[in-house]
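The complex appears here without one of its protein chains, the remainder shown in place.
The chains carry the letters A and B, assigned in the order they are written, with residues numbered from 1 in each.
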């Protein structure tokens, strides 16, 4: 598929743009359309997730990325001339997105997912630039990275790029449908799903042989999202997967927490139904890969206090603080977001995401009930109010009651996770 | 426009579907026996019955309860169990400030309807979602047991 072909596909999907793309339109309309298209692509590429701090201005950067060898801080990408990218040429911006090289030849670390963005066309990238340049400049100086030697030697990235960066645009597979190809493009390109969901090799590059097989990131398990029926999303109905992607939850299958909640908040929920469907079609066709944690086989639970659970403290804490939303049967009747049954989270013997969400709380913007912070039915963090022993025990309770695994979490485990 | 069945009556309410039942009861229908305490299902002051189960109305979107049977503290005197819990509450002088007690009674009735003879542990597990800042717990336990015995 040529660039032009893909271009028209995008506009076709966006529907409303199509009429404006006819040759005889005024420049202003063209610009406006380019900005709107850029906004959509910026959202699809989830730029905001990394370029806004909790209370900060959008796209002004400053988000910390903790890596094994130090911390990186995302830069200001508003059009501020002094502290942002206001002086960047088209070429500068395209190079950054496709080659990981910023204005002045500075190499980026691959925390910036240019190895995915490189699949995007120059036109698409410039649309994103047009959108960013339509925003109000924010004067906010970038924070210096705090990286130890030898990783602070940016020139080293040249070598890394030579090994791991394919500076190529997306090549559609002619044997697959247009929808499949659109999904593949969104997943591999702007959506950069593999950045979290594909395990990395020794050099911190994505391991192509394990595409989307799941790994851990920032203490969270980024699940296996291949078509494997047990370990992946192969057994999810299309509607469930679409609901998960666009709303962050699919009762009985998944609830987005941590970084995935942010991906839904900033990016996925803005995608058109057609694009979501395209992603579903592609993911359901990604070659299956095995992994340790599987979906819990169906478990029929009554909405009653279990009598045979071996974690009395965990049972107590669950009754005190959890059951009001989640229910004993895990049905989450109060709000569908609170359903626990069927989640891989409750079937992971390490309880990674389970403990994580107890520590960090839910971050999904659901726009409905409750009144903690700005996000609604989201779960508060329980780590301040409860001892590590209690958090460990309630986790063990949840794993044994709603899942099919015996958790071995202890207070020390929670301590370690808090340090992550 | 959700249609709700509350204490046997049907109400049509012109509210957004994501509005929690609590505020529909209190501010739209004027049924203020159900209280606001935390808004995050941690205190139980907003407890009502949904098809006979105790639920926290502060996190219950009204759009999801259409066609279900909702009962509130205002209707507890219509059932024998409700009345006996209310009178046990008075006989045992449970109440102090009283702000949480609507919710406590709703949880107690739900507990007793499923577990007519709860022991201390079952009372704990059935009632621990309801905070009482006056800490009337000793008397709540006593009142529930007296209903269980009767």
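Note that in this section contacts are C-beta pairs under 8 Å (C-beta built on N, C-alpha and C of every residue); 3 or more make two chains touch, one makes a residue touch a chain.
Heads up, the rule we're going with is that contacts and distances are computed from a predicted model.
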Taking the list "Molybdopterin cofactor-binding domain-containing protein", "Oxidoreductase", "siroheme decarboxylase" or "Sugar ABC transporter permease", the UniProt entry for the undisplayed chain gives the protein name "Molybdopterin cofactor-binding domain-containing protein"
From A:195, A:320 or A:360, the answer for touching the chain not displayed is A:320
Among the options B:76, B:112 or B:147, the absent chain makes contact with B:76
Consider the whole complex, including the chain that is not shown, and state which of A:31, A:171 or A:387 touches that chain. A:387
Please identify, in ascending order, the residues of chain B that touch the omitted chain? 15-16, 19-20, 23, 26-28, 30-40, 42-43, 45, 72-74, 76-77, 86, 89-90, 93, 95-102, 105, 119-121, 123-125, 127-141
Kindly note down the residues of chain A that lie in touch with the hidden chain. 312-313, 315-316, 319-321, 371-374, 380-382, 384-390, 411
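Assume only the chains that are shown with their structure count from here on.
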Using mean C-alpha positions as chain centres, tell me how far chain A is from chain B in Å, no decimals. 39
Residue numbers on chain B that touch chain A, as the complex places them: 18, 20, 39-42, 44, 50, 53, 55-56, 58-61, 64, 114, 122, 124-126, 128-129
Quick check on the complex: what are the chain A residues that touch chain B? 303-305, 315-316, 319-321, 323-325, 333-336, 367-372, 377, 380
